[in-house]
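One protein chain is absent from this view; the other protein chains keep their places.
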Amino acid sequence: MTALATPPALTGRRTAAPHLLRWLVRLHRPALLVWAGFVLVLGALLIWVGGPLTDAAVEGWKHYHACAAGGCVYDPSAVGRYKDWYTYTTIAVLAVPFLIAAWSGATLTSRELENGTAQLAWTQSVSPARWLAAKLALPAVLVTVGSGLLVGLHHWAWSAGQGRLDSAKDWYDIGTYAANGPATAAMALAGLVSGAFWGLFKRNSLASLVGSLFSTAFLWSVMAIATPHLWPTVTKLSSLKNTVPSGSGIVVDQGLVTSTGAHIANPHCGSTDWAQCQTLYAKLDAVSYYNDYHPQSHYWPLQLTATAIILAVTAALAVATFRLLERQTGTVNSRKAAAI
Amino acid sequence: MVEYRIDRHSGVATYVQIVQQTKQALRLGMLEPGDKLPTAREVVEATAINPNTVLKAYRELEREGLVEARRGLGTFVRRGLSTTPADSPLRSELDAWAERALASGLDRDDIAALFTAVLEKHFQGEPS
Partner (left out) sequence: MTGTAAIEAAALGKRFGRRGGWALRDCAFRLPAGRVCAVVGPNGAGKSTLLALAAGLLAPTEGAISVLGTVPGAARERVAYVAQDKPLYPQLTVAETLRMGADLNTDRWDASVAQRVVADGDLNPKSRIRTLSGGQCTRVALALALAKRPELLLLDEPMADLDPLARHEMMGLLMAQAAEFGTTIVMSSHVVAELEDSCDHLLLIGGGRVRLAGEIDELLAAHVRVSAPAQTALEPHPVVESRTTGRQLSALLRPSTPLDTDWHTSKPSLEELVLSYLRNPEASAIETPETAA
């Protein structure tokens, strides 16, 4: 028996690449709009915090200082409003990696596998690997641009208050430190990839959402704990006449130095101006305070090292995601079949 | 043009039904030499039967010399079977006979049985 008509003369090699971008944009249009709206609103808020709100708070502090001497009335609301909105926007920027992880876990791959629409895409002329690459690449670009813009604006809004506002956060305040730097943008990418991984692994929206959030939170915590140890600290010795060791920044370790040079714990007594403390220090054979810490000059080395580590973890996770997909859809075992 | 109607429960093989219906159309003059049979595509789209079944029927008709396949053009009727056109004397005689049978009180099945029995007598040993 022969074919009834000539088979389609379309066996030529591929000439045009699939229009994956157009398809992806249509598919994820709602998420795209929400993300764009989120970035715009939060970006506008950060500009407002760094501009008008900071200026108003600076004015407020001026009034306060003027009145502190004369006993006049001043309005603390501008200072309070700055503080509130600075905190809200910092929290919002910090939440970005988790929002991305939740979205990615709940929808990016899990829902498609659950509904069978991933299989629908794979049986068009698009291989699973290409599908996953496209599904990761477009959001990755948008997440990088969006979250990069937000941490940049946060950094700017924070620096607008430096040296002008007594109540401005220090660079080493944990929320400020995180929201100011590229590590948070990298963390958003990690959230994106972990969502894709869990989606393939669990093939269920809810389980994948939970897994994605937990793994992002886990990475975030590990990095928060590890960050101070990512760069050599500076050790500063200071006189026991001070109530506390001097040197401000991210403190890794501090205590007392004995005459032999040994480091011992700080009994938190205070200055040697107090006789009691002087006796205590003499008994401990302490000669000075020591402080192992990161000064502000370590800000970029710490941020960039953390960013590099998070990106490396993200890349490893992406490789694992592709491997998992290959194993599930059989592109690995394909050589065996070719032998028939 | 001929339109095939496939009866799934007749017990007659599908390709045989197509052969029979084509011959019927030839006999009744609905198909004449030079006419084109519907393409396999047209038949299967209307009947949802396997295309090879249609081709098998057409090959059978070709083997009997009733149709010929012209490459790329389709399948065409070569000769008719219109030995008994609707207005032939034989047909009017049969018509009159059926009227008499009816008048004598026979019903449809009785008449059909009678007719089949006579056919059997005259065409012994030939396939129906």
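Order of writing sets the labels: A and B. Residues in every chain begin at 1.
Heads up, the rule we're going with is that contacts are C-beta pairs under 8 Å (C-beta built on N, C-alpha and C of every residue); 3 or more make two chains touch, one makes a residue touch a chain.
Since this is a predicted model, take the numbers as computed values, not measurements.
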Q) Looking at B:Gln24, B:Asn50 or B:Thr116, which residue reaches the missing chain? A) B:Asn50
(Q) Across the whole complex, list the residues on chain B that are touched by the chain not included here. (A) 6, 8, 14, 39-41, 44-54
(Q) Suppose we count only contacts with the excluded chain; which residues of chain A make the list? (A) 1-8, 10-12, 14-20, 22-23, 26-27, 30, 115-117, 119-127, 327-340
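The rule is short, and it goes like this: only the chains that are shown with their structure count from here on.
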**Q.** Centre-to-centre distance between chain B and chain A (centres being mean Cα positions), rounded to whole Å
**A.** 80
